[in-house]
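Below: one structure, written as structure tokens.
Below, a portion of the complex is reproduced, with chain positions unchanged.
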Amino acid sequence: MKLGELVKNPKGFKITGIYRISRFEVKTARNGKAYGDCLISDHSFEVPAKYWDIPTERVALFQKNGVLRIDATLDYFKDSPQLTIESVFLPLPAEVDQSLSSLGMMAPRPIDDMYVELKSIIANVGHEGLRKLLTGIFVDDRQFAEKFKRHPGAVKNHHAYIGGLLEHTLEVAVGALDYCKRNDKIKRDILLAAALVHDIGKVREIEVDMLGMGIGFTREGKLLRHISLGLEMLESACQSVGLEAEISLMLKHCILSHHGQAEWGSPVEPMFLEAELLHYLDNLSAKTEQFYREAERAEPGGFNKSATLRREIYRPGWE
Amino acid sequence: MKLGELVKNPKGFKITGIYRISRFEVKTARNGKAYGDCLISDHSFEVPAKYWDIPTERVALFQKNGVLRIDATLDYFKDSPQLTIESVFLPLPAEVDQSLSSLGMMAPRPIDDMYVELKSIIANVGHEGLRKLLTGIFVDDRQFAEKFKRHPGAVKNHHAYIGGLLEHTLEVAVGALDYCKRNDKIKRDILLAAALVHDIGKVREIEVDMLGMGIGFTREGKLLRHISLGLEMLESACQSVGLEAEISLMLKHCILSHHGQAEWGSPVEPMFLEAELLHYLDNLSAKTEQFYREAERAEPGGFNKSATLRREIYRPGWE
């Protein structure tokens, strides 16, 4: 059950489901017994909950896990809903992903599916050096690959959920492949490789919580931003596979210029076709996700004032 | 023969071919006889030519036609090439288009082919009102359709040749269709219709010469620009077919906002998904043509300083 719908129910209503633990603290009640004081949330709602007389072994469950299966009873305190927890369980791994997804905290498409598609795209890159480079980064560097697969695309702006970075990267790459079908003047392998690596620096820029949701920026994320971090990671990968100089230089330029303008974070503007196209393909993917989500917050035929887009977003009056 | 290659030949060299007449004047030679003083050009080069003792009936040929088949002899004046015209002929209509195309003054793909594709796209629009609207504009309004088919996409920036507006419009529309295949959240018919009408105002904004090449802006083009002109044309078409209010409003917003920002000519930023996507799809088509053409002017592995893009454009060192 979505937490936003709790209030439609009367006091005493029983709920069960997998939710995020946004905050957890052990406190002492007036009767001297320990109780758990926590906030339970799904992607858009947050509800306070109390676990009276919490058994000691359950405390660790809360402290080590970001999501738990919860059985609770609804109560109201000054008209606001509040839950009394009856019992908690560790959900199965498969259950966790499924519930994250249904709560809007994970990419709609299964991460493993997307990763398989990513690898297949890489395997089809014609230029040997680029194929080696991409394989080195996204497949052979297991530690990076694991992080990348589940990393969010942003803290707030777009694809801001688990697996969002992979999803966005794949959208840009597939968009590039599609576009190249109609345009034989484009250096397809350059554009494709640039699409795949353009945001790798976000893995080091965005700080994630226990679950993998973005909660802010890392120290190096704030001081260097993902473009410079991505350049550093790419340079190291290019060195490893001995990529030829011009191609490595073009890829670096694509990362550096993909925000398009100085005021949007790119100190150089795109200076060749593939770099320019990357900028627009990146935006197509990012803005589709962002506009759709922002429009959903409006009534059909109405507007939603979007803080991240700095304008009002219209939602058409029919589906 | 491309005029840029003339200088590789010696004085007395004979050339024959179809060229543009950029300027023509009848003057009087020192011997008291009339001669034709003109400039012959292809898309990238311009050469002065003299037609001594020009027969009176040929004068009209020059005055009424933008391109002519020319037989001439090469001469040099202060190291610069100059032609002496021996005879001129009116080329066949088919020959004209072919030569315009080979001179870079017409879209590479035949205009009629492109128009057939445009009509087939319109015929497949699902929404009846929109299909009527588009048919009304691009098919039934014969006068507009004839102009639109051969109109240039710009005076200088992109698709600046005969048929360029149709070519660009088609690229944006096909790009929209492609993109929608992967994204079921987009209102496909809105995006498609917006893609087709986004630049119709250019037919009234850009002034063309006898051939159909853009040579500047019309009076209303300067005072109102193509966005306002397009809005006016769309409003009139919407009224004709009685398009429902919300859809007509959304299309108008797409035209109004498709430059993306106030400083780029759009007084409102895109406020829904389809309008935002149009902005990027428009750029993909425009920038592909523009970057490719600007890069061609550089040596492989070198840069070309582009005035219209305000930056240097790199041409990769390999093909």
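Here the chain labels run A and B in written order, and each chain numbers its own residues starting at 1.
Note that in this section a contact is a pair of C-beta atoms (placed from the backbone, for glycine too) under 8 Å apart; a residue touches a chain by one contact, two chains touch by 3 or more.
The structure displayed is predicted, hence computed values, not measured ones.
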Subunit count for the whole complex, all chains sharing one sequence, 2 displayed: 6
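Simple rule for what comes next: only the chains that are shown with their structure count from here on.
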Degree value of the rotation bringing subunit A onto subunit B, based on Cα positions, nearest 5: 180
Between subunit B and subunit A, distance of the C-alpha-averaged centres to the nearest whole Å: 43
Sites on subunit B touched by subunit A in the complex: 171, 174-175, 178-179, 182-183, 185-187, 190, 246, 250, 253, 269, 271-273, 276-277, 280-281, 283-284, 287-288, 291-292, 295, 301, 303, 311-318
